[in-house]
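Submitted below is the structure of interest, expressed as structure tokens.
With one protein chain withheld, the remaining protein chains of the complex are depicted in position.
Chain naming follows the written order as A and B, and within any one chain the residues start at number 1.
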Amino acid sequence: MIEIENLTYTYPGAHRPALNDLNLCIGEGEFVLVTGPSGAGKSTLLRCLNGLVPHFTGGRISGRITVAGHNPIAEGPQVLSRIVGFVFQDPRSQFVLDRVEDEIAFGLENAAVPPAEMRVRVEEVLHLLDLAPLRGRTLDTLSGGEQQRVAIAAALVFRPRILVLDEPTSQLDPQSAEDVLQALVRLNQDLGLTIILAEHRLERVLPYADRLVYIPGHAESQRNVLAGSPRQVLQQMELTPPVVALGKALGWAPLPLTIKEGRAFAARLPLPPDTPRTAPLRRPGSRLHIRDLHFAYNGREVLRGIDLQIAPGELVVLMGRNGSGKTTLLKCVVGLLRPEHGEIVLDGRPVTGRHPAEICRHVGYLPQEPDAMLFADSVLDELQVTLRNHGLQDAPPVPPAVLLARLGLDEVAGSYPRDLSAGQRQRVALGAVTVTRPGLLLLDEPTRGLDYQLKRQLLALLREWQAEEVSVLLVTHDVELAALAADRVVILSEGCVIADDAPEVLAASPLFAPQVARLFPGTGWLTVNDALIGLGVRKN
Amino acid sequence: MSARRIIGGTIYVLSGAVGVLAFIYPFLVEIPRQSYGQAHSQDAPLVTVALVGLSVVALLVELQGREISARTVALLGVLVAIASVLRFVENAVPGPGGFSPIFAPIILAGYVFGSRFGFLMGAFTLLTSALITGGVGPWLPYQMFTAGWTGMTAGWLSHMVHRVLHPAPRVKEKLEFVILCVFGFAWGLLYGAIVNLWFWPWAVGAPEQTWTPGLGLWETLRRYGAFYLVTSLVWDTARAAGNVTLLLLLGPAMLRALSRFRQRFYFEVCTDA
Partner (left out) sequence: MPDARTWLLWALTVLVTASRVRNPLYSILTLLIAAVVELVCAPHRSTGLPSSFRFGAIVIVLGALFNGLTAHLGDTVLFSLPAQLPLLGGPVTLEALVYGATNGLVLAAIFSSFSTFNRVTPVRDLVRLAPRAFHESGVVISIALTFIPQMMRQLDEIRDAQAVRGHRMRGLRDWLPVILPLLMGGLERAIGLAEAMVARGYGALSNRRHSLRLQMLLLVGLMVMLAGWLVFLLLPQWRLVAVSGMMAGGGVIAGLLWQTGRSVPHTSYRMHRWTLRDGFVALGCGVTLALLFAPLPCVDRKALYYSPYPRLSPPPFNAVAGLGLLGLLVPAIVVKRGFSSDDRD
């Protein structure tokens, strides 16, 4: 159904082609997962399928693409919109109107479809995506997952044969992501819709994928695009989900894709006896001490008596479902929100009553959307802006050039920050808040939308800072990251701390257990490394 | 110059003439020496509103005569949203009198993206503001018309600075700044003069409000002047000063951001008048 031959494309003004001599074939009704490091060209490839590249983006293209008998390069996105539905990453910047029904009907209105036909199609699509109870709602009152479903509905209203999605769950929390992916699976299995999905979080969709396409980064040539059944491709990929990585290391065949398949293998292995849980190593000292913190918003209690202590050099991961108060807690620490009751003490000094700008001389807070910070003309300037705000431009605690080198940004020090990739932008923001050499780092969901490689790099950076006695409080939904990074894990629920313990506490929780813990319950192993060492395959 | 350009240009000129006429017509009306209570005299303001409205319509029809891409539509929508947001922010930071932060973005957008974009930006910003603040009324055509012309002339200004003056790069930024500030000041006053005086004919009443052979032209002018002084001038000077302040403070950075955006993303074939 989709045939790509020798596709080469270069963005306008770029030195290297984004896609280089790509060949790919996709059959009808397949559920295709496209993965690969950030910047490798996944988005570009997907946009070639409906003609956005090159019609919307410009640039030079060569090669052949055929999509369901049409040629996107010649015909353009407006024509292809009837055959290929496209869903983008950020739900909010796809919507023109404010109500669910109106938004879905927008495309049909522009195509001058007769009103009776419009109603039929809108009804059809509302029921297909389970949106009927939400039909009259305004789009900003919906959750991220519901919004993406509306976006899918708006694309499906033309009855396309192919649905292409560019990282639709990157900005969503796990529950919403699950929502969206289940909807896609249903569409593929019940309707036979061909689905092409670019994703980083492979774990959720691997079991359903018919094919996996891996586009290597620019370090490797793109002729080595790997395409085939998931097991085939995963065998050749380097960074894979824990179950798969374990399977490869232990030689399990056929390669397990889900916990269920993995358990079948894991159960046959001789396990060491239950190791007693070691008491968490409490580091001395207290950098941050929170006592009985209460915060209410609009009459609703968000934080109910939080107690938390973080020592210098400690990395604490804060987890909890959506709405449990994690971001609120961070904002209280930094002074953006004023708690009703309770005490926050930073390095011996209370925080309440101080202006956030003053508090942030000693605390680095990376918000969920780091782009909100960036406005200077160059990366170096961003750091200078922070220094000037604090009055430290003449005597910076960390020389900006040194910080940039550490963050891996020295090559782009003169570039315009908003032109950089997402990972780089995040690091620029990180630089902007750490240039004052804070003793405490607060990170709110820093790994959203990052690929495995970038997550590892971030982790390495945090470890370096930890070695310098900087404390880190990391809020995330990503259990695998928590398993790798945390010295301690704190779980919040409904505004209360329900667990504050070594990372092993995750293993016991059904909601937060990483894959390895689910494979080997009771062992306290959290990462692939733990399991391999525990099984004697790898030396400590 | 193609026929289209000429016709387009003439349409702009004519609608501008309608605008000017709407402003000065009270001076032109002859005072009939008849009894008071002449019914027709009340028509004049209504007719003016209708005519200004029609000329806005005509301008819009003309401006939409060329293809408007999705990019322009999205960009206009977002910029209008930002300008409107600034207006709400203005309520939080009370400025004196008629200070309204929406003019600086309109002028800058017209300057960077061209006169057609500038007109649409001005007209739509006022329309959207009116929709949200519940200010739709017979004054709206005047507001849209004048704000639109603010944006449109900003586009012509840019054309003039870049094509006609050819300044050297270093001088250019400073020159642009001065010109834009003067421009902002002038339009601050002009906008107020045009828009706040729309209800003058209604408010002051028919010229023949006396039973003696009525007020002559000079008298009318004097009263018009007094009216302006009392209602408009202070307000407008505040607006003009506000424009200049905003442009001075935020202008250079905003201009850079918009220009950069235009170079990178906005490759649209803009043949502006």
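Definition applied: a residue touches a chain if its C-beta (ideal position, glycine included) is under 8 Å from a C-beta of that chain, and two chains touch if they have at least 3 such contacts.
Fair warning: this is a prediction, and the values are worked out from it, not measured in the lab.
K.L.:
Using the touch definition given at the top, which of the shown chains does the missing chain touch?
P.N.:
A, B
K.L.:
Looking at B:46, B:160 or B:178, which makes contact with the chain not pictured?
P.N.:
B:46
K.L.:
Which residue numbers on chain A touch the omitted chain?
P.N.:
Residues in contact with the chain left out: 50, 52, 55-56, 77-79, 81-82, 86, 88, 90, 92-98, 101-102, 105-115, 118-119, 122, 136, 139-140, 154-155, 158, 331, 334, 336, 355-357, 360-361, 365, 367, 369-375, 385-386, 389-390, 418, 432-433, 436.
K.L.:
Considering the whole complex rather than only what is displayed, give the residues of chain B touching the chain that is not shown.
P.N.:
3-4, 7-8, 10-11, 14-15, 17-18, 21, 25, 28-30, 32, 36-37, 39-40, 42-47, 50-51, 54-55, 57-58, 60-62, 64-71, 73-82, 84-86, 88-89, 93, 120, 124, 127-128, 131-132, 134-138, 199, 202-205, 209-212, 222-223, 226-227, 230, 245, 249-250, 253-254, 257-258, 261, 265
The criterion applied here is as follows: only the chains that are shown with their structure count from here on.
K.L.:
Roughly how many whole angstrom separate the Cα centroids of chain A and chain B?
P.N.:
About 46 Å separates the centre of chain A from that of chain B.
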